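Shown here: the complex without one of its protein chains, the others still in place.
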């Protein structure tokens, strides 16, 4: 399929700078663009490529300033990243969809599923599992007893959902992610540990996406909850009874310990850790590799470091940290000179 | 099923404060307690809920002090957490158990299994694999050639155990955990690396529990060993030839590098890392996100930080770290004033 700049600009409600009849039939990265492809620029780091790209059409933000003449046709839009996302979503929605129930799957007599589902080979649906309409379950997925999966959700190969857990509508769970494994609860005895059975579940609300190899433990009692619109990256640890607020984003390899409650619209960067039994306010941002040891009660707070602390103060401490050896020498020197002065003064 | 406070107190050897005939038929979290449910308090953080909970019965520690009148019936016991664990274990032991060999599993002619086992769909038992009595192997598990699995062990969906590894009795391995993948061993050559074949195995002794998505590498030669009673959380890295002592606890996303030997009853907190070829004494505690670069030879030592160091000293350094910009200014100021003084003195 081929599209003109005019067709794309109309779809995106953007304005054209260049040739409205310029045609593209594929998508490229701006730095690797070739004739016949459409690229985009959202990150200023990549603006320099506008002068060298071979792409025929480039999607850019309305306010992009140019220093010299360029060869591609531009389509200017309010938000180039969002516009690009819309185009890609249009493109992928037209790809052929997996459908049908593979005879090599196992579906319990008491399980049910809706219209237009795909259930792949070697996938297991347990007793009383309920799967909505248009759900795509790839091969080798485990859907335990009494699990509910909402409409339009995609479970990629090897996802494992333990019994009694709930996954909402329009969710995407990537390969080998585990939902509902036991929380890490042990009562210390005399040198050994007694297991605390974990009888709660996990509730994943609508529009949630998790990456691959994520671990989301079931609650001891009650539910571990990912609220509507939560986005988790890969290899993340969500402990028992954690609750994550709507539209909060958690980046790769971060971990959240038991019973901590995270607000809405938070951003938890990669490899950060949050201690258990804390409360994190809405709109909080936690820097990469931070270690949060106390509740963060101020909406919109930004923290960094291990232990995590005010972002800009920590940034300053990080700069001085590099000067520690110098500071130490200067301190020694000062003491020496001061002592000399004191001796001279007596 | 319904139980009276009297029945529960008798089972737990606790004392009743309130109505011995109070009835419960379910379990709740103290902060979400409703009529007809039993809750418990072990963590002092949750004591405040005793005055507002709707739970009918609350399990508490013997010595809990009350400031005002409460509505639930109390059962006082020596250790509320352990007592609660006992109740939950009683409850879960009465749930129906998975049983039987699913015809969609693959079991080698030379593999064997004991009485009362469950072997789920799409599970693979390799040549000469031996599985004990009452073992529950969920769907999509891989048990390689010559693997031995002891009585009463549970392997959750997607667990992968490579050939020649040994799993003891009463163990629980959660979903997608990998036992026996190759250790990370390469001999550097001229710009490339030559693989060191890993011909050892993994031995998991009795009463071990691992979380989900854990990686436990086989030994180069000999065995990687998790001793009796070890508890691992999710997403943990155990490298080749590591040995973890009895009843040691390792929390989520921690990693232990090759050939390191950890003592008994240690506690390794989340996201900590331990360098290879070290020895860690018994009863050592390692704080979250710590980086242990040297052997810890003192029993009961507590360390924190990266690199890890004495816990309370590191705590003090962490506090001063926040004051680094202030210290830097004060140091500059001091030098200026001292120089003025010296000039005046000459």
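Read from first to last, the chains carry the letters A and B; within each, the first residue is number 1.
Keep in mind that, in the parts below, a contact is a pair of C-beta atoms (placed from the backbone, for glycine too) under 8 Å apart; a residue touches a chain by one contact, two chains touch by 3 or more.
Note that the coordinates shown come from a computational prediction; the quantities given were computed from them, not determined experimentally.
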item: Residue among A:181, A:220, A:259 or A:289 touching the omitted chain; value: A:289
item: Omitted-chain contact residue, chosen from B:84, B:118, B:138 or B:321; value: B:321
item: Residue touching the undisplayed chain, where the options are A:207, A:243 or A:301; value: A:207
item: Sole contact to the chain not displayed, among B:56, B:176, B:210 or B:265; value: B:176
item: Absent chain, residues of subunit B that touch it; value: 106, 122, 124, 140, 142, 144, 158, 160, 162, 176, 178, 181-182, 184, 186-187, 189, 191-197, 199, 213-215, 217, 221-222, 235, 237, 239, 241, 253, 255, 257, 271, 273, 275, 277, 289, 291, 305-307, 309, 313-314, 316-317, 319-321, 323, 327, 330-331, 334, 337-338, 341, 344-345
item: For subunit A, the residues touching the chain missing from this view; value: 27-29, 32, 43, 45, 79, 81-82, 84-86, 88-89, 91-92, 102, 104, 120-122, 138-140, 156-158, 172, 174-176, 207, 209, 211-213, 229, 231, 233-235, 246-247, 249, 251-253, 265, 270-271, 288-289, 306, 318, 321-322, 324-325, 327-328, 331, 334-335, 338, 341-342, 345
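Convention: only the chains that are shown with their structure count from here on.
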item: Gap in Å, rounded to a whole number, between the CA centres of subunit B and subunit A; value: 25
